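Would you mind keeping the following structure in view while I ask a few things?
Left out: one protein chain. Kept in place: all the others.
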Amino acid sequence: MFHWLEKNPFFFAVAVFVVIAFAGLVEILPNFAQASRPILGAKPYSTLELTGRLVYIKNNCNGCHSQLIRPFKSETDRYGHYSMSGEYAYDRPFLWGSKRTGPDLMRVGNYRTTDWHETHMKDPVAVVPGSIMPAYTWLFKNIADVDTAYAEQLTVQKFFAVPYNTELPMADGSKVTVALADTLEGARASALEEAKVVAADMKDQAVKDAVAAGQVPEIVALIAYLNRLK
Amino acid sequence: MDIATLQAYGFFFFTAFMVVILYSYIYHLYSSQKDGSRDYEKYSNIALHDEITDQPVEEILKDDEKK
Partner (left out) sequence: MENRPLEYDYTVAKLFMYNAIFVGVAGMLAGVVLAWQMAFPQFNYILGVNFAEYTNFGRLRAIHTDSVIYGFVLSAVWSTWYYVGQRVLKVSMAESKFLMFAGKAHFWIYMAASVIIVIGLQLGITSSKEYSEFEWPIDAGIVVVWVLWGISIFGLIGIRREKSLYISIWYYIATFLAVAMLHIFNNAEIPTWIAAPGVGNWYHSVSMYAGTNDALVQWWFGHNAVAFLLTTPIIAMSYYFLPKESGQAVYSYKLSLLAFWGLMFVYLWAGGHHLLFSTVPDWMQTMGSVFSVVLILPSWGSAVNMLLTMKGEWQQVAASPLIKFMVMASTFYMFSTLEGPIQAIKSVNALAHFTDWIIGHVHDGALGWVGFMVIAALSHMAPRMFKREIYSKSLLGTQFWIQTLGVILYFTSMWIAGITQGMMWRAHDEFGNLAYSFIDTVVVLHPYFTIRAVGGTLYLIGMVMFAYNMYKTMTSSRVVEESELQNATPMGA
């Protein structure tokens, strides 16, 4: 039946490809359009939040922290409401992670503050005795890459019609608009405005000085992102 | 019939079909080896006699040689 295949490399390769491609077609395609629809209350990332998300990715936070709450009592007790597909509609890439060396961060903004994050990032053991997380001291010195985040915003707006500058209905009936600047200068300025709000709650003098001087340290962007995870 | 029922039937018959394919393939392999119409096991020697000077198990005949 298949005997001739092993002697005909071309048809052999075609047969292998058909057999392996089959599963992807059946499993992945049917749900594609539906799964990317945002849920009520989902909103795109602001420039500073997206900058912070890039810092999160750069330091591979997703290597140890998940962002996926499974529908078990033990998980909803610990982390909050279980995850829903539409909540991730603006996540490119997804950051579910595959290992919980540290706790889930899907809704960390609900129960941690700017102040807590600042102390924790400088010296994790100071707030969580026994923690095996390293201190992320360089986040306080490095300047975040706002420009790339802005480029990413323009990209998702253009190619995936992410609704920036659009009134979005929230679950409580209010309306929210996430602004996207027209120019790079505008984007930098709006990121700095957001950064000032975060820095106001921080204690590190060097970070406060940097923000006052018009710069956004990585830690400020990262905290803006973490506070937004709700 | 709603779509879920159709899917269920589709899934059942597809599985049954695959099972038939699998078993008929196994039957084919072993019966054709047994009645001698095909010797699969000789191909194992491709690995054992693999010096470049060894005679291939089944040699490719060049077109001009065939003529």
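Going by the order they are written in, the chains are A and B; count residues from 1 in each one.
Here, a residue touches a chain if its C-beta (ideal position, glycine included) is under 8 Å from a C-beta of that chain, and two chains touch if they have at least 3 such contacts.
All of these numbers come straight from a predicted model, not from anything done at the bench.
Enquirer: Can you list the shown chains that the hidden chain touches?
Expert: A, B
Enquirer: Using the definition of touch stated at the top, determine which of A:K99, A:K203 or A:K230 touches the missing chain.
Expert: Hidden-chain contact among the options goes to A:K99.
Enquirer: Considering the complete complex, identify which of A:I57, A:I143, A:V176 or A:A212 is in touch with the unshown chain.
Expert: Within the whole complex, the residue contacting the unshown chain is A:I57.
Enquirer: Even though one chain is hidden, which residues of chain A still touch it in the full complex?
Expert: Counting only chain A, the missing chain is touched by 2, 6-7, 9, 12-13, 16-17, 19-24, 27-28, 31-32, 35-36, 57-64, 66, 68, 70-75, 77-78, 83-85, 87-103, 128-138, 142, 145, 147-152, 154-160, 184.
Enquirer: Touching residues of chain B against the unshown chain: what are they?
Expert: Against the left-out chain, chain B lists 22, 25-26, 29-30, 33, 40-41, 43-48, 50-54, 56-60.
As a working rule, only the chains that are shown with their structure count from here on.
Enquirer: Hey, how far is the Cα centre of chain A from the one of chain B, in Å?
Expert: So the centroids are 48 Å from each other.
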